[in-house]
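Got a structure here, written out as structure tokens. Questions coming.
Here the complex is missing a single protein chain, while all its other protein chains stay put.
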Amino acid sequence: MRWAQDLRRHSVGDLATVEEQLFALMLLIRSVEAAIERTHRAAKITGSFHSSLGQESCAAGVSLALRDDDIVTSNHRGHGHAVGKGVSAEAVIAEMFRRTNGSSGGRGGSMHIHNRSVGFYGETAIVGGGLGWASGAAWTRKRHGSDAIAVAYAGDGAFANGIFAEAIRVADFWEAPCLFVCENNGWAHSMPSDGVFGPAGSITNVVSAMNVRSEFVDGRDAVKVYETGCELVEYVRTGKPAFIEVAVHRVKAHSVNDADYRYRPKNEGAEWLREYDPINSLRASIRVEQQHAIESAVSAVVDEALEAASNGALPETSDALRGIYATRGLGWDGRAEIR
Amino acid sequence: MRWAQDLRRHSVGDLATVEEQLFALMLLIRSVEAAIERTHRAAKITGSFHSSLGQESCAAGVSLALRDDDIVTSNHRGHGHAVGKGVSAEAVIAEMFRRTNGSSGGRGGSMHIHNRSVGFYGETAIVGGGLGWASGAAWTRKRHGSDAIAVAYAGDGAFANGIFAEAIRVADFWEAPCLFVCENNGWAHSMPSDGVFGPAGSITNVVSAMNVRSEFVDGRDAVKVYETGCELVEYVRTGKPAFIEVAVHRVKAHSVNDADYRYRPKNEGAEWLREYDPINSLRASIRVEQQHAIESAVSAVVDEALEAASNGALPETSDALRGIYATRGLGWDGRAEIR
Amino acid sequence: MRREVWAGMAALRFVDAVRQALADEMEADESVILMGEEVGPLGGVFTVTRDLIERFGPDRVMDAPLAEASFTGFALGAATEGMRPVVEIMFSDFVMIAMDQIVNHAAKLRYMTNEQFDVPIVVRLPGGGGSNHGPQHSQSFESWFAHTPGLIVAMPSNPSDGYWMMRHAIQLNDPVIFLENKAMYFGAEQEVADEPPADPWAAAVPREGSDLTIVSAGRMVGRCLSAAESISTRGIDCEVIDLRYLWPMDVDTVFTSVAKTSRLLVVSEAVEFCGWSGEVASRVAKDAFTSLDAPIFRVGALRCPIPVGVALEDEIIPTVERIEQAVVDCMDF
Partner (left out) sequence: MRREVWAGMAALRFVDAVRQALADEMEADESVILMGEEVGPLGGVFTVTRDLIERFGPDRVMDAPLAEASFTGFALGAATEGMRPVVEIMFSDFVMIAMDQIVNHAAKLRYMTNEQFDVPIVVRLPGGGGSNHGPQHSQSFESWFAHTPGLIVAMPSNPSDGYWMMRHAIQLNDPVIFLENKAMYFGAEQEVADEPPADPWAAAVPREGSDLTIVSAGRMVGRCLSAAESISTRGIDCEVIDLRYLWPMDVDTVFTSVAKTSRLLVVSEAVEFCGWSGEVASRVAKDAFTSLDAPIFRVGALRCPIPVGVALEDEIIPTVERIEQAVVDCMDF
């Protein structure tokens, strides 16, 4: 994985255990989120973004269960999914800064990270919008003889929209090897998840009743996420969809400018983190020197990424109209360019 | 109920038992469908229609469980739902003939039967389109202090579309007193229901898992449909949604012009009917003279309706543009009419 | 329309004007309810419904699950039964998910049912660019709705219209698509007129002029006024018309103006190609043809997705400079 290589450059040895790997990846994701938040505060970014801080176990556990040639689609809260799949921290942060070294050349921003070469097909800013993409792409790979699979991440809010169950149904019908990951962080913006679905795990019950293999995992235990992820990924490789609901906690506000104190207690996120931080929970199983090695490598990687992202060029305004169509001669005004 | 009064005019005495009522209503619905099919053959109708012949137990069982002030929305296969709720056979058939005595003045046709005065809010030609309507309307009645409820009919095909589960979820969230009736006739046009969902009853499992009260009934037993309908209607009157899946059989082709022999055995419908006809199954529990009285009354009612429908005036073409807007002065060209 | 007089603060921002209109209609009529994602305790992502739940309670300010199609359908059902739901689609782009309920149902229900049902619903669509939200959060769909029989399409350009047009929309017995431009919400405060306009449907003429008529709506009206102002220093005197409604469309006011100026420029934030500016241009090319001394110019968004970042966006959505240039080109003819 790209991120592991990045860390190795900063003298972390091999990440020998699953715990070390999870720890390293989760820390990297969190550090990227923290860096983005910091730079946002310093006004390097305008516009919004959605932090996955505190939810890292889902992205990390699932990502570690995947192969390089697997495909991922994600949602608006996708920085962790991207990093986990191997999008460089630089490309993520630079996209946030809208630089040409961003993963979409700086024209997408926070909700439009795409990196085909590492299989991160990408985010979408429409809740539930990427589910068909993942399953159609995975189904094609299978058809072409590959056992690569796709993972489609979406939130609990997405499950309130019919598209989620519908996409699972269609994937099941056509036997698309797609793992649907429902990251239940307790909220769809200001709408509490349990008010819509009942307690965490309720969504899994529904998908189970659809006769699609489904598991519910408490995301405070990253190792458990990884293990269940591996099981399901293995099952999906046999050519069927599956579903996993991971209960996580949205530590930060919905998006950077969200007045979440209006609908949940102030500091609720921070308090949860103090008590349950899944990254901290991993420490016990990792040697202290290795923890430090990882920490300093992560911080070096993120510093480098921030630096590189900041130094990226802004897109030329003359570039604004490029690439709407693949067809030769079709630009924004079509006909005029054809002739 | 309107239809019972109609029958009484033709010297059927009171329909004393549930069986008699079900028998009479089912026979009426079937006779209306048959009349429509006959007249279509005789080219009185152009355009398509969807027969509910053979599926009458669902419309009849549910309708008998309802009150006059309850609300019904329906789908493209709604003739039975309409008649059951009290739309006159004349208004149904005349709408098919596109006459002004049709329930939508002849501008809607088969898939657009609406009769507010009897609570038949009506059909929609978009699969799944009427579910929100029913629940929003029922919720409003409740809010205004009534214990009237709504019934929203839809097919198994509709459940493949996310909108069905989504609408149930929203109705549950806002506690709309709406009974969702899934008429599982084994097919969504040429798509076999079990290929998508598994055997009949599978849809009920999904809705059950959503923590919405749900029942599955075999529609060959009209009395059972009625009894379960009554239970659920009573429950819904307390102010919550519920769900019922009724397994019925689509005896006819999907629509009148459908080449169903291409995807299912010829005569499959007729054979099923011979064996399982839910109307026939009721006969044993009804005195023979009463059967005959009902049969001749039904046939008289339908003959009258056909006659009246045929004699209805066609809409004036000058009427084509009437009624787009409620706002005074707003016709199709708006501004021009305002001034 | 109930002709209540506005007795609030003299000047409001657009966001506050819309909120005030919602509050005043809710106060006046119990059947007015708000539905949408985050409209409750959060008060909407753009704060349009802020504090309304405290005032009117959760029974009237209803946070909806993330299900645009279903809550719009639910609102339609409530509307047929006597409520006056105001539905917020958080970003107009998400309305794609509710299109069936709006276009196939709400817009047609009255006609299809032979006038048995009215659908007094307002669908609020915060849209357009200028707020750095990227390609799936910046679109301008007003032309689509103007094209759709059965809908009324309101597109206010300033706080006073934000207030009075919203009140009007809520009182109408037909479905209204109410386009709010996100980038206008937190603009300058502006006085809200004491009374609604005598003719609620009439276009406004925020600037009179004799040389050229600029027709616009929504956020672009401000840019047109800036362009007119700036170009006046070059001795060109533009009249600016704010359509206010795309349907019904007050073409008479346009004709009157073109009869005076003989020149027309139409400016839309929506994509120019097959957009509503073509309707204005075509109507003039038909019914005011003999008034014209020059070709009809249009400036609209280029037919390109909207990238994130205002610098790129400015290449696509009309700027004051592009508007000025079009005025000059038209005058040069």
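Lettered A, B and C in written order, each chain numbered from 1.
Basically, a residue touches a chain if its C-beta (ideal position, glycine included) is under 8 Å from a C-beta of that chain, and two chains touch if they have at least 3 such contacts.
Small disclaimer: the values here were computed from a predicted structure and weren't measured.
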Which displayed chains the unshown chain touches: A, B, C
Of C:A11, C:V205 or C:A285, the residue in touch with the unshown chain: C:A285
Candidate in contact with the missing chain, chosen from A:L28, A:A65, A:I126 or A:V151: A:I126
Residue of B:G157, B:P241, B:G269 or B:G312 in touch with the missing chain, whole complex considered: B:G157
Sole residue of B:R30, B:H50 or B:H112 that reaches the chain not shown, by the stated touch rule: B:H112
Among C:Q136, C:S157, C:Q171 or C:S216, residue touching the chain not depicted: C:Q136
Touch residues of subunit A, complete complex, unshown partner: 104-105, 107-108, 112, 114-116, 121-122, 124, 126, 129, 131-141, 143-144, 150, 163, 166-167, 169-171, 173-174, 176, 322-327, 330, 332-335, 338-339
Sites on subunit B contacted by the missing partner chain, in the whole complex: 46-48, 98, 106-109, 111-112, 124-127, 129, 157-158, 160-163, 188-191, 196, 258-260, 262-263, 314-315, 317-321, 324, 332-334
Sites on subunit C contacted by the missing partner chain, in the whole complex: 69, 93-94, 96-97, 99-100, 103-104, 107-108, 111-112, 134-136, 143-144, 146-150, 246-247, 249, 270-271, 273-279, 281-282, 284-287, 289-290, 292, 294-298, 302-305, 307
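Keep this in mind: only the chains that are shown with their structure count from here on.
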Top-ranked pair of chains - ranking by C-beta pairs in contact: B-C
Most remote chain, CA-based centroid, reference being subunit C: B
Central chain (by mean CA position): C
Between subunit A and subunit B, centroid-to-centroid distance (C-alpha), Å: 46
Whole-Å gap separating subunit B and subunit C, where each centre is the average of the chain's CA atoms: 40
Centre-to-centre distance between subunit C and subunit A (centres being mean Cα positions), rounded to whole Å: 36
Overlap residues in subunit B, where contacts from two or more other chains coincide: 163, 166-167, 169, 173
Subunit C residues counted as touching two or more neighbouring chains: 64-65, 67, 69-70
